[in-house]
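Pasting in a structure now, in structure tokens, and then I'll have a few things to ask.
A single protein chain has been omitted; all remaining protein chains appear in their positions.
Read from first to last, the chains carry the letters A, B and C; within each, the first residue is number 1.
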Amino acid sequence: MVSKRKRISTIIASSAATALLLAACGSSGTSSSSSSSSSSSSSGGTKVAGGTVTFAEAPNATPNYIFPLTSGAYFSVANLSQFQFLMYRPLYFFGNGTNILINNTLSLANPPVYSNNNQTVTITLKDYKWSNGEQLSSRDVMFWMNMLKANKANWAAYVPGAFPDNVVSMTTPDSKTIVFNLDKSYNPTWFTYNELSQITPMPIAWDVTSSTSPTPQPTDANLPDTTTAGAQAVYKYLDGLSKDTSTYATNPLWQIVDGPYKLTSFTSAGQATFVPNPTYSGPVKSTISKFVELPFTTDTAEYNQLRSGSGIDFGYIPVTDIAQKGLVSSLGYNFNPWILYSFNYWVINFNNPTVGPLFKQLYIRQALQHLVDQQQWIQSFYKGYAIPTYSPVPVEPSSAFADATAKTNQFPYSVSQAISLLKSHGWTVNPNGTDTCTSPGTGANQCGAGVTQGQTLSFNLEYASGTQAVQQAMDAFKSAAAQAGITINVSSSTFNQVISNASPCTATQAACKWQMENWAGGWTYSPDYYPTGDEIFQTGAGANFGSYSDPTADNLITATYTASAAQSQSTLNAYQDYMAQNLPVMYQPNPDYELAEVKSTLQGVQYNAFGNLLPEYMYYTK
Amino acid sequence: MPLLEIDNLYTNIRLKKGEVKAVGGVSISVNAGETVGLVGESGCGKTMTGMSIMRLLPAAGYIASGKVLLDGRDLVALSDDEMRSVRGNDIGMIFQDPMTSLNPCLTIGSQIAEAVALHKRVNKAKAMERAIEVLNLVGMPKPQERINDYPHQLSGGLRQRVMIAMALSCEPKLLIADEPTTALDVTIQAQILELLDSLKEQLGMAMLLITHDMGVIAGRADRVVVMYAGKVVEQAPTEKIFASTNHPYTEALLASIPKMDGSVARLYSIPGIPPDLSNPPTGCRFAERCRLATDQCRTTEPALLSKEQDHSFACFHPVGIEAKHVKVAVKEEAAEIARIEHSERKPLMVLDHVSKEFEITKGAILQRKAGTLKAVSDLSLTIYDGETIGIVGESGCGKSTTGSMMVALEKPTGGKILFDGDDLFGHKPKELRSIRSNLQLMFQDPYASLDPRMRVGTIIREPLDINKIGTPQEREKKVISLLSEVGLSSRAVERYPHEFSGGQRQRIGLARALALNPKLIVADEPVSALDVSIRSQVLNLMKDLQRSHGLTYVVISHDLSVVRFLADRIGVMYLGKLVEIGTGYDIYENPAHPYTAALLSAVPEPEPEREKTKVRKVIKGELPSAINPPSGCRFRTRCERATDLCAQEEPPMASFGTLHQAACHFPLISKVEIRTGASAN
Amino acid sequence: MIAFLVKRVGQSVIVLIGVSIIAFILEHLLPGGPAKAILGGRAFPAQIAAFNHANGLDKPLWQQYFIYVWHLLHGDLGRSYKLNQSVNSVLATDLPKSIILVGSALILSLIIAIPVGVFQAVRRNGIFDYAATSVSFLLYSMPSFWLGIILILGFAVNFHLFPAEAPQGQSISSIITNPRAMFLPVITLTLVSYASFTRYMRSSAIEALAQDWIRTAKAKGLSQRVILFKHMLRNALIPIATLVGLSLPSLITAGVVTESVFNFPGTGFRFINAASTEDYPLLLGIIILIGFLTVVGNLLADITYAVLDPRVRYR
Partner (left out) sequence: MSKIDDLDEGLSGEGGDNSEIVGSTSGGEAYASGSQLKLIVQTFLENKLAIVGIALVVIATLFCFVGPLLYHTNQVTTSYNITQAPGHGHPLGTDQNGYDVLGRLMVGGQSSLEIGFSVAIIATVIGVLYGAIAGFIGGIVDTIMMRIVDTLLSIPTLLLLIYLAAVFRPTLKLLIVVISAVSWLSPARLVRGEALTLRVRDYVKAVRVMGGGSRRIVLRHIVPNAIGTIVVNATFQIADAILVMAVLSYLGLGLPPPAANWGSMLSDGVNYVYDGYWWLIYPAGLAIILTVVAFNLIGDAIRDSLEVRLQKR
């Protein structure tokens, strides 16, 4: 029932989709630390081999694209993290337990080696085999890169100037080694986390343009992918196959995998059944004998099934039903909130002809931020299952990237502080009425550039409908703002409408009428795992939806992806501290990805911070 | 002992407020083999009496007291189950409208057979055999084949035969026929009445014939019971009722019926309207309308007393005994007068070889022509200023279409209509509108012809408004004067049509038609929807207005006596053709065309002597289709005199007198040669 | 009769052309046109241009319309880019389930509504009539989702008699084999359609009972039972039967609300999901299908009428 509730997960899925605009440029790499995995849970009980694990998919977020070079419409957690990655492993796997780290155990290659002032990257592959018996080789990585170069417009994560444009040349000295020559020096962490992270090697058997093409061998020269036209033909063929979901489990091409699982059945409704890949050459092999992903139309449907106590081994409880946590536990489930590496905000349009000049005043942004009662919202609306956002670097899951500033609220809820900020800048404040600027000018105690005498503080705020908590929060914000004499006109629209409206624009464009847009999903750092602001807050960046432009911020951002390995963290700290104060967007609480409920007999579940599913760690106990 | 004896029957109907005392103490007896006619105007309780016998009253109706004895058994006291075994078995019933009285979803065979199977406890096959048998009996052609037909596949006459077959299938002792022929055409009516008569003889059953038509009663009933306002006012053998009427109501009723012989110049009309039966007056119920009523009549109810053993009435001042009979104005030798006046008149409207065909189309997009319905074919007629032309014929003969063309509502597909020498359809629409004000129509249904949302004043003023005649004040004045002319008070202006009775509405309609001072009024069945007593008022009024306004009338009617009463000249139409035209005398006393003669003989007249002795020339068969009319003379398929010539050649109009013409190869009277040619019609 | 059918089919074709034009217009009314609706709000102009070219959206409108109609004539309802499936295959999996749900509710509601309506007509203005009328008014006035939720509260939450949601299986068999879970959704839909059927049935029966031939049947001495079931019902059912024909599109539309209340994986629910995820091709595909079903349903209703009513049959 209640179609409204399903949206909470749409937000997550699609915030990955918003990542399609990310890209960037970067520099040298360190391998981030990494101890090997296997974090969560291990209570008593004897491990037993075999068994089926059923996993509840998020509502309306069923897998629907199998080809790893995924285009924008299908770039989602459901397709990548929870579907393709089970079969086709990325070169570098991210998320080590709940840590925000590269997972060296599960990655297909050893940590990259940066040299030549971080302009050359050398990658050596581990010993992996495709399920058709072929060795994972540097040719497979080249295949991906060739395909990417020829078809970059179709790739969801492409941004002009970034990957693969910033790769000047590539060589494969041997079948295990690939060398990237970059156009300039990049921060190694950034380049590893945000660019190399996107590579998924592909089997040479896929290097075909039709069903009648002869089966290619890795040794063949002049395979189609080596020419632009050929690579485009291959893309066209494989993309076409991907549009026929009924053949996902039957087409032999898709059965050639290097990951731990193979797909054995796939229904048009999105039910996917995996069995272990017997030839998987990775370190952790599947204990369970079957992994099933169940589609649900709404989260209520999922919850009903969960409450029936059978059918779901790994599901979740909707936030609105959190009061019934106890009931679910009594059915033999363990509760565990699953948090993704993301932060939440709503965008403000600095270029809006009417209110842009207001947003450009830092004191106004600060006054507005003072009206966001993050603690109270989390308590009342999210029932405690959200994390406050104080800066663009997420506080949780805890990582080495966030510093102390990012963990403290710079603008705690206070109507009086908001009022005094306005009063001290030439505004006549009229609580529950309308504030007016009575002292225009650019002086320190005046309203600021572009703000005229008699201007009022009235903003339109549009948010994505469908989630009760978001609606409650927005109404609360409206209420609080009214107490400071600020009018917020709240309206709601579909998620897609909101993200579509919130696009960068110039003041004269008709599309620049929007003032504040809240799609309630913020930004998830995946698969751009390093939390810099290059694609969201840099002047002119594709995902800089509010057209925020600040020279200091630009410099700080550039520093984060061009710094040397040693300076990597300090530049990131400087950036996040500035952003915490400068408020390029309005920060709001970030709800947990999923309030997971796992059968108490099921152990080894990984709550990967990037949403990746790792069933190979799961096992049942007696 | 009589077969059926109704003893002091009271039947009431519950309404939201109060009760209608529909039958107020009726006692009637019917002997075996006898036909008793039950007559009265609508609302007099005759149908309710019939229904009470069958115990088929509407949900809100109930028998308050009294007995209905059938063969000595009180039907009122029977249980529902017992009563069901009487219905259809001991008593059969026929209803008025054969078009609606048969279940459209069942075959006629199964509808007849189910009654047989029920009452005679035979199997389906046996019942079906019986159904064929009775269908044969009622003169259904090829019953074996027709048995599987659905009602709508049959014509009205055949359906009524099915109804009769159904009622007779179990050989009931008593047949109740409630207006069995009212919905039928005259010729079919004659067939059905004849059939009922012969079946009654054949089966030896008794019949209760309920009707409003004194003519039907005169010819078919052995004894007559007259009802008024829920009570029996007079009963006697048929001859006595007509010859020595005693109750003023019966007398008035008879005096208000126009006679076929055209002898009456002005009809007697009963003033007022019947009483409201939910609150019946004390005393004689007819007192309010009775010319002889005294105070005694208004306070004391007269009992039904027998004058002779077989003649009883309920009146304190019976006519013929205490009071004198009413005098009815009698026409001089009408036909002669018409002939003389005619020569002085000038033609007002000329129909010159007028035809009207309607295309029947098939198909969604292409609209292929599937045939033409020849409603009116090659009709020529001249209407003289100040005369009244009557057009008679059975339904479907084209008389209404002809009327519509005369008032320019329909455009002829062939020929011309000249009005005052001008081609009516040779004008632009705007001019036509102004000419139209000379041509007005009087409608059949007084309930449908007045806009229920308009006040009477507005309705009568509307033609003046449309044609922008006079100032608003003048229009108001005109409305008042028109109302007074048709005998309504000026208070009517503020009222709505539903506040008036049918007769009053017909007057309002006349007032509206007169507003534009028309020269010609086409009256399409002007009184057929009205009760007899109301009818005479309207007919008299029409005559009066003609005199005062110098009107020319075209009266279209299936009722030959009405036409005879109003018209100077009468045209007879058959299947789109004018077959005969002449003065009333020519047509009624001296018809040339076999169809005219047959039509006349089919009309039942309220003259028992004449009816009983009349040589009936019942026309056989049904009216052919107007889409494919018979070749040559259209009447030949039903004509006794028809020969091959009639099929090959269409008979031309020939003269039989100065104003008398007919189209027949073998006329009943001899032709007259007129030197000036045949175009004098 | 045949001429009548030809005429009706002709009219239906005209209406179908109208429906296709409306759907086509609706698609082109979308903000930014179909390309933007499919590729999403953030698509690059170059991507849109490429998409438009690849899908013929750069051709003149009339050409596009004919291409579109050409596809429709081949049964191609378009492609859901959001689900990465053709609309046809989406419908192929969902429609049978909706048919089972709505169909069984339809049958059930008729089974209840016909006798109740007849009884109401026979005992007109009696206590039963008033009670039944009140119930149908109440059901008719109740937002159907609220009715469903009250049923859930009553039967599933307070007393665990039936599951709160419809069977979630993807195959038809999994739905048929779980009648307990089908109970509440079917009952909800039944009550909703019962409300209107019984009102129709009542007035249809009253109308039939007022006919002269009922009086004829009584005059034959037939029993009340025979009169009701042989004579009256047969006639009174004609409009009801045509009503069933007219409700053909309700196979999808009736389910829209009920299916979403009970999470029933049918076409109606799919439509709502498509609306909230802005899957316009799927939305329009379903609208076209329903338009088609409506027209066919009207046609069927006319034919049923003609078959059941001899007055029309032998014309």
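In this text, contacts are C-beta pairs under 8 Å (C-beta built on N, C-alpha and C of every residue); 3 or more make two chains touch, one makes a residue touch a chain.
What you see is a predicted model, and the numbers here were worked out from it, not measured in a lab.
Visitor: By the document's own contact criterion, which visible chains does the hidden chain reach in the full complex?
Guide: Visible chains that the missing one touches: A, B, C.
Visitor: Which of B:101, B:449 or B:655 touches the chain that is not shown?
Guide: Only one listed residue reaches the unshown chain, and that is B:449.
Visitor: With respect to the chain omitted from the figure, which of B:441, B:642 or B:663 is a touching residue?
Guide: Among B:441, B:642 or B:663, only B:441 touches the chain that is not shown.
Visitor: Which of these, B:512, B:577, B:636 or B:660, touches the one chain of the complex that we don't see?
Guide: B:512
Visitor: For review purposes, identify every residue of chain C that touches the missing chain, sorted by number.
Guide: Residues 4, 11, 14-16, 18-19, 21-22, 26, 29-31, 137-138, 140-146, 149-150, 152-153, 157, 199-200, 203-204, 206-207, 210, 239, 242-243, 246, 249, 252-253, 256-257, 260, 271-272, 275-276, 278, 280, 283-284, 286-287, 290-291, 294-295, 298, 301-302, 305, 312 of chain C touch the chain absent from view.
Visitor: Could you pull out which residues of chain B are in touch with the chain that's been left out?
Guide: 13, 15-16, 20, 22, 41-43, 47-48, 58, 60-61, 273-274, 276-277, 407, 409, 433-434, 436-437, 439-441, 443-445, 447-454, 462-463, 466-467, 496-502, 509, 512, 516, 531
Visitor: Given the full complex, what residues of chain A touch the hidden partner chain?
Guide: These residues of chain A touch the chain that is not shown: 1-5, 320-321, 323-324, 376, 380, 432, 465-466, 468, 471-472, 475-476, 478-479, 482-483, 490-494, 497.
Definition applied: only the chains that are shown with their structure count from here on.
Visitor: On a C-alpha centroid basis, what's the spacing between chain A and chain B, in Å?
Guide: About 90 Å, centre to centre.
Visitor: For chain B and chain C, what's the span in angstrom between their mean Cα positions?
Guide: 51
Visitor: Which chain C residues touch at least two other chains?
Guide: Where chain C is concerned, no single residue meets two or more other chains.
Visitor: Can you list the chain B residues in contact with two or more other chains?
Guide: If we look for residues of chain B contacting two or more partner chains, we find none.
Visitor: So in the complex, the part of chain C that touches chain B is made up of which residues?
Guide: 3, 6-11, 124, 211-213, 215-223, 226, 230-231, 234-235, 238, 308-311, 314
Visitor: Contact residues on chain B for chain C in the complex?
Guide: 54, 56, 59, 84-89, 92-93, 95, 97, 100-106, 114-115, 118-119, 150, 152-153, 163, 166-167, 362-365, 370
Visitor: Flag every residue of chain A that touches chain C in the complex, lowest number first.
Guide: Touch residues, chain A against chain C: 1, 3, 6-7, 10, 17-18, 20-21, 60, 64-65, 72-74, 153, 242-243, 245-246, 267-269, 271, 295-298, 300-301, 304-305, 308, 466, 494, 496-497, 499-501, 503.
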